[in-house]
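What you see is the complex with one protein chain gone and the rest in place.
Up next, subunit A:
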Amino acid sequence: MRFSGLRVLKEGLTGNRGWGPHWRDPAPKPAYDIVIIGGGGHGLATAFYLAKEHGLRNVAVLEKGYLGGGNVGRNTTIVRANYFLPGNSEFYSHSLKLWEGLEQELNYNVMHSQRGLINLFHSDGQRDAAARRGNAMINQGDDAELLDREGVRRLLPYLDYDQGRFPIYGGLYHRRGGTARHDAVAWGFARGASDRGVDLIQNCEVTGIDVEGGQVTGVQTSRGAIRARKVAIVTAGRSGQVAAMAGMRLPIESHILQAFVTEGLKPVLDNVVTFGMGHFYISQSDKGGLVFGGDLDMYPSYAQRGNLPTAEHVMEAGMALMPMIGKARVLRSWGGIMDMTPDGSPIIDRTDIGGLYLDCGWCYGGFKAVPGSGYALAHLLATDRPHDSATGFRLDRFRDGVGLMDEEGTGAQHNLH
């Protein structure tokens, strides 16, 4: 089934009776060449690129719940390529280029909207840091413009320019940054993978990883044992538990990140805006809801909900920056489990166990990485060599200290990012 304008028109005129399910619902086979644990954005994208780029179709994605029920359907959907450090910079640059062709490639409307991202700064020091980051982005081949206060005012007239506490000095403008419809990204990759022969198996929790003589041989699941030559752990906040099934301990702590959405409003916020003096970022969804969030709650959690102090901080920061949102009513808030690494950067690598691979540590920034990570992990699984865009995401960088990627410059230790 292909989507097209004509098809939408035809279905609209004939009662939308012609649409079918977007992916197959197969029973698990006894064995696959490759098993991917986790049907989030990264797992599904990996399956898609394995089939599309490498012709590997004897692949299964095992998801304990439903596709897209994890962080891929819980995030604030910001997509950008404004990283600073070598290692991260080329990876997110590559991922954004994949985003830019994604809807055509998947034949699926993921509502990728390059509405522009403005990171505000509020002091001379922050301006210098923004200029430096902007130069790094341009050197990487991406776009960045340094806006002064008046430049920001022309784009974002609704900010509070009068307050003295956190004066707005300007912003770093990344025009190709924006948002996408998170569920649609999961669905689009799922459909693309399923159409190419990948089995997507839902309600299938992996409960054990079989290793014989240092080599992975398969997995135990709630729907029986499945043999596999290669197994990839792509389970975001649950990476620690799943890796423990193979006797591994990871450099990961799982933390809670909250998000909030208001009732639907008429268009008021055209871009993505981030505050430089408090943890707050915001955009407006196409349905009209203001979607916003802030920092981690800063304690380990698997509860998928946070506590009030962080909610309060996020609201306060929002009000300090743009008082106009104060009358909007918050409809919902929720949380997701973040796989936090010590340096705040991810891991796409082999493990010490033959045939066992790891894709995790995306912290609070893995939505924009979905295509890039899927592409790089598929390459690693297919060729046993890291993709050029992801050579820095080594698991052993923590042990030897070489190649740590601490974007924030706060130290490569837990609880600092």
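Criterion: a residue touches a chain if its C-beta (ideal position, glycine included) is under 8 Å from a C-beta of that chain, and two chains touch if they have at least 3 such contacts; residues count from 1.
Basically, contacts and distances are computed from a predicted model.
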Protein name as given in UniProt for the chain not displayed, "Sodium ABC transporter ATP-binding protein", "Deferrochelatase", "Phenylacetate-CoA oxygenase subunit PaaJ" or "Sarcosine oxidase, delta subunit family": "Sarcosine oxidase, delta subunit family"
Identified contact with the non-displayed chain, of A:Asn58, A:Asn307 or A:Ser333: A:Asn307
Residue of A:Lys97, A:Arg175, A:His279 or A:His414 touching the missing chain in the full complex: A:His414
Identified contact with the non-displayed chain, of A:Trp19, A:Tyr161 or A:Tyr299: A:Tyr299
Of A:Leu250, A:Val291 or A:Ala390, the residue in touch with the unshown chain: A:Leu250
Contact set of subunit A toward the excluded chain (per top definition): 238, 240-241, 244, 249-254, 298-303, 307-309, 342, 398-399, 413-415
